[in-house]
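What follows is a short report on a single structure.
Note that one protein chain is taken out, while the other chains of the complex remain in position.
Should a chain be cited, it is by its letter among A, B and C, assigned in written order, with residues numbered from 1 in that chain.
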Amino acid sequence: MKVIKDSVHDHIHVDGVARDLLDTPALQRLRRIKQLGTVAFVYPSANHTRFEHSLGVYHLACQALEHLEVEGKRAKRVEAAALLHDVGHGPFSHNLESLTYRRTGRYHDDVYALLAAGEVGEVLREHDLEPEAIADLVAGEGRFGQLVSGELDVDRMDYLVRDAHHTGVPYGTIDPGRLLRELAFVEGELVLEAGNVQTAESLLVARALMNPAVYSHSVARISKAMLRRAAERLLDAPEADVDAVTLQRMDDADLLVALRSCEATADLSRRLDERTLFKRAVWAEIDAVPGGVIEADHEKIRSFEREIADRAGVDDEDVILDVPGRPSMTESTSRVMVSGEIRRLEQQSPLVEALRAAQYSQWRLGVYSPERLRDRVGQAAAEVLGLDIDGALVSEVRNGDGLETTLDQFVD
Amino acid sequence: MKVIKDSVHDHIHVDGVARDLLDTPALQRLRRIKQLGTVAFVYPSANHTRFEHSLGVYHLACQALEHLEVEGKRAKRVEAAALLHDVGHGPFSHNLESLTYRRTGRYHDDVYALLAAGEVGEVLREHDLEPEAIADLVAGEGRFGQLVSGELDVDRMDYLVRDAHHTGVPYGTIDPGRLLRELAFVEGELVLEAGNVQTAESLLVARALMNPAVYSHSVARISKAMLRRAAERLLDAPEADVDAVTLQRMDDADLLVALRSCEATADLSRRLDERTLFKRAVWAEIDAVPGGVIEADHEKIRSFEREIADRAGVDDEDVILDVPGRPSMTESTSRVMVSGEIRRLEQQSPLVEALRAAQYSQWRLGVYSPERLRDRVGQAAAEVLGLDIDGALVSEVRNGDGLETTLDQFVD
Amino acid sequence: MKVIKDSVHDHIHVDGVARDLLDTPALQRLRRIKQLGTVAFVYPSANHTRFEHSLGVYHLACQALEHLEVEGKRAKRVEAAALLHDVGHGPFSHNLESLTYRRTGRYHDDVYALLAAGEVGEVLREHDLEPEAIADLVAGEGRFGQLVSGELDVDRMDYLVRDAHHTGVPYGTIDPGRLLRELAFVEGELVLEAGNVQTAESLLVARALMNPAVYSHSVARISKAMLRRAAERLLDAPEADVDAVTLQRMDDADLLVALRSCEATADLSRRLDERTLFKRAVWAEIDAVPGGVIEADHEKIRSFEREIADRAGVDDEDVILDVPGRPSMTESTSRVMVSGEIRRLEQQSPLVEALRAAQYSQWRLGVYSPERLRDRVGQAAAEVLGLDIDGALVSEVRNGDGLETTLDQFVD
Partner (left out) sequence: MKVIKDSVHDHIHVDGVARDLLDTPALQRLRRIKQLGTVAFVYPSANHTRFEHSLGVYHLACQALEHLEVEGKRAKRVEAAALLHDVGHGPFSHNLESLTYRRTGRYHDDVYALLAAGEVGEVLREHDLEPEAIADLVAGEGRFGQLVSGELDVDRMDYLVRDAHHTGVPYGTIDPGRLLRELAFVEGELVLEAGNVQTAESLLVARALMNPAVYSHSVARISKAMLRRAAERLLDAPEADVDAVTLQRMDDADLLVALRSCEATADLSRRLDERTLFKRAVWAEIDAVPGGVIEADHEKIRSFEREIADRAGVDDEDVILDVPGRPSMTESTSRVMVSGEIRRLEQQSPLVEALRAAQYSQWRLGVYSPERLRDRVGQAAAEVLGLDIDGALVSEVRNGDGLETTLDQFVD
């Protein structure tokens, strides 16, 4: 058995199949992929990796299994899936998902293929585990899949605490021990036992507070949009000779260096390296945005960008239009036992609707450009997108008074 | 200057008038009054005192004053008020407030008198401060009073973090540094600057989560009700010769020993010392409770108790009817700058209504009795109070499935 | 099974015999005995109790037993002993030990009798455990006794971490998880496995750093000496009618109130309540102290005090002579496997001798008196004790330049 010191869970005991999986290249690669991608531009301490997160998820899975009295092969499968659940992640974790999805049809690398191949596949088979069954769990299939990837999964329990610890933001502090102790299987569903509506709410609230302060902080969004733009150009640059599948398999270092080396991306890369980020030329509440923009697909977005650039008389590459998807709230369907029946949290807690409304009210469309072009780009964007914004103010940050709720560090 | 090591804020620098106030008997007495009273029956580590809390409030007040660039006498007043804000507390802090209010017309000891008298008065006058002005600040008067006792006060910022630290419950973790940095005075009101709706929400959410898990945990409520009952009997016992004002000036040790020594309270005292607590005979959602009970005054409550005891054929003293007041939510009126104007948080945040609704749904009436009498008392109480509860279940804990949202430790 | 939230170990699972022992009066009493006695005069947050410490020791014992693969009755015995190890403590824990030892021949209450009697005895017998066997473990007998009370015991592992947490002093941070994982039984001795000299040293170092900063801080020593003096007078005051055995069974509240109520102790009691502590009239390196003083028994000490008071022309009760015993270092005999054999830490680690020397160099004799009498008492004490101290300076604090190594808070 290995004992690994973790800054969040202290000692993590790694045994059996997990012990052997630890040394596979697929897992070791996660040491070089930051958990929160460009969030480190906002919180300089947020350099934790998918590797330590994977260990944490494995650790909590073991505790859940012990509590649920699951043993034998079934338990081994969940342990393997917990440890492996992020092996498909590309560089900078979620930052490039929408890009790789457009190009490969998959947000992540093909987990089924990854788990069957190479050393991971060998280890799994040596331990008499079928890679496909593990991949099913990673995909959230079946009742044990809910433990790995569902509304009450150990993934979420680890990342909330870990991201809070490493950013220094105190809002993600849930109580994993309490959550794990209250898990049960009822009618094939993973639920929290009776008396735990508030326990379920605490998960929801933690993410609702972490979202604007960390995950969707405007500077994290801007730098992510720049990174995505750069990666897209890299894929399109013939001299770089990088396709989307190759991209997905890179680690953070590979991507950083590839962007530096390719002429088409050198400028954006330099901006990211030196943190000379684009600024917000427009930052608009979604209510103020005509429907067509919200629904636009990637091609449409690109054509908006070109039109804005055109009208502003600037280069194409100096305009980024960032339209985040509709806010979601997975935790709203967490299941809790109430009056002897399984209820979805949203049926039970008035907080769900309130937090959903809060999320909508924080939903912002952004147009970003180099600082010196902010005014022109802002003005042009307002016209092109049909934004109802007072012309004179368009290039100012539209933080909507009380709606930009994030920490202000590094914001300007 | 004194430097004091605090387990929450690390080093606290105490200077000037605060330095001199520290050594007064009134402040030193707070070392012997627990911050959370009977909550320690639920969370054994929650033994922190009003003294360390007072130091913490003083510390945060100094930071707020520095940020607000308040200096001179005005600052000294606030510093003194922050340090002294709890000197009026009786033993076990808030636990006996309703009792002393009934008997003396005051929740706490007379702060105006306390600050003018004795060593505290001397120190204040030596520093050229008027006791009355300090007492006004403690009472929340004026704009600086808001800093000491208001919706955005440093009292709340300290206790949420401190209570979380000492109970081990992770929900109270707000970010005092962030809060203090965003305070401003606008039109004579203490407000959070623009962009801080979420900052204000974090205070609200922290208290909403701490409430059921800590402050209103059922075991804390039961033991508090027992303590209050015992104290009431002590006041009424001629041989004890304790009046309400004397009671208010006791510390925790005085009260514990007085209860042990008085025959009328010896039994309750032994129960508290040995943690042989009463159990919930009824635990009913307020919706299920006829209005008359909710609105009942103390005399009416006492007569309900006698009636229940009578019908159950048990002793008067074996029935406690606990009807907590209507849930309040001070933080709902916190002021935040939005679109250049001062707005109340409740105007701006959908969370306020949701948390208020959640609070109402957690509001419970309790009837407590010794464990062996639970069934009989529960049945009788349901009948007397006109509760619409299935008879067979009446003596079971009515945790309303998903509504008793507290940690279960020490609950039975 | 009960789950208890602890501010140090997070969730503690209490089961079996421990679950039943928890509710006994003997254990509940520990909720009202401070872990560190008068140390709270130095560190205001240090209000943790013997109860939470007992839970922590039980928790670590369970982990050690699991690691050592001890099960069944043997394990139950150790669990019970861990939880009960402090039930014999008197009020203010170690503060009055020397006094009760002089009067009763025992530092603590009679643990053998305590465990056999009352509810504790009942619970033990119900679980088929012999009280005497448990008391043997508490006394450190046998190899399992070493786990409860020995050089590598779980008692020490808990208190170092807990005292650091509650005082805010960072020096006690050992790694209990690491320590527990390296324990083994070899030839009937509890040892650390090979490769753990440094692990053993970390325990030693933690205590060596905590000692002057916390346990022997001069203010803690002064207030402890005052408390001990007051308690002694209480025992000697006919009207108080308290004997040493009664004293040992009090809790902190009982003692505080008894001291307040007795005329002979009212003044010292008021001083302690208001923190108007005696000051150091002499604080002398032991090297500078004639041997006779160091070796003096209690009677001799008392006669020195009287002589000093006499010469200074002050009241007897205004002089306290505090001669702490020779520094000890239990951890020096911790056993570690080296080259396949059991070695004492002191055979292996140069740190042992160095820390022992450091401890000796910090060893101080103190003479305390009310502040206003400091000069006179200091001068008289120097003469009576034959201290080689320059007369003009005798009433100044003799912190020996670099030898008073404690935090300075609350020191004056």
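The rule we apply is simple: a residue touches a chain if its C-beta (ideal position, glycine included) is under 8 Å from a C-beta of that chain, and two chains touch if they have at least 3 such contacts.
Predicted, not measured: the structure shown is a model, and the values here were computed from it.
Trainee: For the chain that's not shown, point to the residue among C:Ala46, C:Leu152, C:Leu180 or C:Leu209 touching it.
Mentor: C:Leu209
Trainee: With respect to the chain omitted from the figure, which of C:Ser98, C:Thr173 or C:Thr333 is a touching residue?
Mentor: If we include the chain that is not displayed, C:Thr173 is the one touching it.
Trainee: Touching the hidden chain in the full complex, which residues of subunit A are there? Just list them.
Mentor: Here the touching residues of subunit A are 2-8, 10, 23-25, 28-29, 31-32, 40, 43-45, 47-49, 51-52, 55, 165-169, 252-254, 256-257, 260, 273-276, 407-410.
Trainee: Please identify, in ascending order, the residues of subunit C that touch the omitted chain?
Mentor: So the residues of subunit C touching the missing chain come out as 169-171, 173-175, 178, 194-199, 201-202, 205, 209, 212-213, 336-340, 343, 348-351, 353-355, 357-358, 361, 399, 401-408.
Trainee: Residue by residue, what part of subunit B touches the chain that was omitted?
Mentor: Counting only subunit B, the missing chain is touched by 3, 10-11, 177-178, 181.
As a working rule, only the chains that are shown with their structure count from here on.
Trainee: If every step must land on a chain the current one touches, say how few steps get you from subunit B to subunit C.
Mentor: 1
Trainee: Could you tell me which chain lies farthest from subunit C when each chain's centre is the average position of its Cα atoms?
Mentor: A
Trainee: From the mean C-alpha coordinate of subunit A to that of subunit B, what's the distance rounded to whole Å?
Mentor: Inter-chain centre distance comes to 40 Å.
Trainee: Per the centroid of Cα atoms for each chain, what is the distance between subunit A and subunit C, given in Å?
Mentor: Spacing between the chain centres: roughly 51 Å.
Trainee: What parts of subunit A, by residue number, touch at least two of the other chains?
Mentor: 178 - these are the residues of subunit A that touch more than one other chain.
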